[in-house]
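Quick notes on the structure that follows.
Shown here: the complex without one of its protein chains, the others still in place.
The chains carry the letters A and B, assigned in the order they are written, with residues numbered from 1 in each.
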Amino acid sequence: MATVRFQNLRKSYGDTHVLTGIDLVMEEGEYVVLVGPSGCGKSTMLRCIAGLEDISSGDLFIGDRRVNDVAPKDRNVAMVFQSYALYPHMTVRENMAFALKVAKRSAEEIRVAVDEAARMLDLGHLLDRRPSQLSGGQRQRVAMGRAIVRRPDVFLFDEPLSNLDASLRTHMRVELMTLHKQLGTTMVHVTHDQVEALTLADRLVVLNKGVIQQVGSPRELFDRPINTFVATFIGSPSMNLLPATGHGATSTVDGVEGTLDVPSDGAFTLGIRPTDFTVGEGPLEADLIVVESLGSEAMLHMDLGEHRIVARVDEPQSFQSGDKVRLRPNKVHRFSAATGERLP
Amino acid sequence: MSREPSKVIVFGTHAFLTVFTAATIYPVLWVLKLALTPSRAFSMDPVPVPGLALRDGALHLAPVSLDNFRNVIFTYDAAGSWLFGWQLMNSVFVALATAALGLTLSATAAYAMSRWGFPGKERGMAAFLVTQMFPGVVMLIPLYLILDELHLLDSLMGLVLVYSTTSVPFSVWTLKGYFDTIPQALEEAAVLDGCSRLQTFWWVIFPLARPALAVTGLFSFMTAWNEFILAATLMGDPKSFTLPVVLQRYVTDYGTDWGSFAAGSVLVSLPVVALFFALQRHFVEGLTAGSVKG
Partner (left out) sequence: MSAARVSLLRALLVLAALLPLPWRQAIAAQVDEIVLWHAYQGREEAGLEAAARTWTEQSGVRVKLVAIPFGAFASKVETAIPRGNGPDLFIAAHDSIGKWSAMGVVEPTPQLSADGLRPELMEAVRWGDQRWGLPLAYKSLVLLYDPTVIQTPPTTTDALIAEAHKYTGGGRYGLAYQASETYYHAPWAHAFGATPFDAEGRLVPLDSDAHVKAYAFTARIARDEGIVPQQPTYESVQRLYNEGNAVFVIAGPWFVSDVDRPIAAAPLPWVSDAGAPARPFLTVDVAYVAGQAQHPDEASAFTTWLAGPEGARIRQEQGGQAVSSALVPTDDPLLKTLEVQSKTALLMPMNPGLQGLWESEAKALRRVMRGAATPSQAAHEAALYWEVVSRPSPPAVSPWPYVVVMVAVLLGALGWLLAPLRDPDFRAKLRRHAWDYVWIGPATVAMVLLVLTPFVVGAGVAFFAHDQGEFTFIGLRHFTDILFARDWPLSSPLSFFYTLGVTLLWTVTNLIVHVGLGIALALILREPWIRMRAGWRAALILPWAVPNYITALIWRSMFHVQDGAINALITLVSGAKDPVQIDWFGSFVTSFGANLITNGWLGFPFMMVVTLGALQSIPRDLEEAAEVDGASWAFRFRHVVWPLLKPALLPAVILGSVWTFNAFNIIYLVSAGEPDGTTEILISEAYRWAFTRGNRYGYAAAYALIIFGVLLAYSRAANRLVGRKVL
């Protein structure tokens, strides 16, 4: 178990800067999820920890050791790849034992370690099969098993669930949490799926264009997104962002009638989560375009002036497209119109 | 298309295949027939089936014998050494060693070219392939001189070196193409599992590249097994000749001893044909990866 510490870490390929000045500490035993759109540099960060990418400048520590120039195999980290990267020519048992075999552990030690990992992941009956004979979920578990067997200081997960279907993904999320509880090891998980990020993370790191946007617990990020990027990226459906103008104690949405009790001055960006509306009464009136039914609840897609907004309701039956719907925001976020930063 | 097309098309296609395949194996059948016909000279009738002859529009039985094979196999030199045995051993040794050495040389180079961005990689790969355009005519004598300097004349090792080197460009090309199709994540996994480059190569890449290795190994083997010009020039002793050199003895200035030549040809071809059939399921996969990826 170990902490992972980034100090002003930069990574660039020629003139392309992938990571710019990363400062971050991952605590011992913490489950950290790196999240962001594709190309934001989250996978590169993970691969820097693994040692698969060179660091251009800055420092990286695992525990107290500076690992910039330490070979991957000497960092004692284990990684689960998006494609699982199981060795196709080896059985499940051989796959899981491989790292220990390379390290020249005794046969007995290897057997014990593999059996224990297999038991934890319920892989016992699959040990003699080859990866090609396994289902997607089983492969995923073997990949986990291969990581566990090594008892690493840090687990690295590179989009481990993205190749699974929806129900399996939910199931594996639970397994990952259980595993974290059992092992208590530092785990770093990369995903672009914010639901996965919110459910799993002790702490979330939101990245965009190689820059850390915000670090915090899922609750913090959801409740107090630091800028419009985090605001729209976290939460599903995304937060509605509307250009608005403040008039001291009240504000109005540009081009829309109705006054809101939001104290502000001048132009700003108004953010309202779809869950934060009271529907049926309020100062705003929108045209209902589509009702997206999700069973017990529904998403109303509406035009507010020329802005498309989404609101969640619990009784979908009472709405029909074409209706005029009145709305009241219960909770709002304010962002600078110029920089997108959160306004206090 | 899972549906079967009309009966006419199915029948027509099979008929075409039958005719075409017959035409394809026709010359090969002739080699067999000549080998089994107890005569040095022959006139070809249209039927290349051993033991049959077409004369005056009717099929007749023709004599069949293994004499030619006996002639070729039981050749001894003045000292009573069993030449054919020696030559067979030489051929087997040279071909196997060429396959092994050729694979080692080309697999390591191909792997480096497939994976790592060292300066000069592109130019190196191009240079390897450019050697395929060298006309061999002018190279024989300089090669002789170089091997003489290296004290590798008259040595089977010298032949092995030359053959495995000639097979390198095509092998590198094929193998690099195949290595390119092996996901990089597997090597990264191996690196994290503690493998050095050599261990990764040996334990992960090598087993996965089996189809391509089988194909390139076979081609290296064939290079060595079939070659006779270099072998005749570089080796000085019938006991160190390879089988194809011996075949040339049946083609002289006066004429060709077709019976012995054909029997020898059958003996020389059999192992290669057998290997071809044994490995052919790998061909499609092993060869194409190379050409698809370039």
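Methods note: a contact is a pair of C-beta atoms (placed from the backbone, for glycine too) under 8 Å apart; a residue touches a chain by one contact, two chains touch by 3 or more.
This structure is a prediction, so every number in the text was calculated from the model and none was measured.
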Self-check item: Visible chains in contact with the missing one
Solution: B
Quiz item: Hey, which of B:L36, B:A62, B:I182 or B:V245 is the one touching the hidden chain?
Solution: B:V245
Self-check item: Which of B:W30, B:F84 or B:W203 contacts the chain that the document leaves out
Solution: B:W30
Quiz item: In the whole complex, what residues of subunit B lie against the chain that is missing from view?
Solution: 1-2, 4-5, 10, 13-14, 16-17, 20-21, 24-28, 30-31, 34, 39-46, 48, 54, 77-78, 104-106, 108-109, 111-113, 116-119, 122, 124, 126, 128-146, 148, 150-158, 161-162, 164-166, 168-170, 172-173, 197, 222, 225-226, 228-229, 232-233, 236-238, 240, 244-249, 251-256, 258, 261, 265, 268-269, 272-273, 276-277, 280, 283-285, 287-292, 294
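Everything that follows uses one rule, which is that only the chains that are shown with their structure count from here on.
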Exercise. Could you please state the distance in Å, as a whole number, between where the Cα atoms of subunit A are centred and where those of subunit B are centred?
Key: 55
Quiz item: Can you list the subunit A residues touching subunit B in their complex?
Solution: 50-52, 72-73, 77-79, 81-83, 85-89, 98-99, 102-103, 146, 150
Quiz item: Residues of subunit B touching subunit A in their complex?
Solution: 183, 185-186, 188-195, 199, 203-204, 207-208
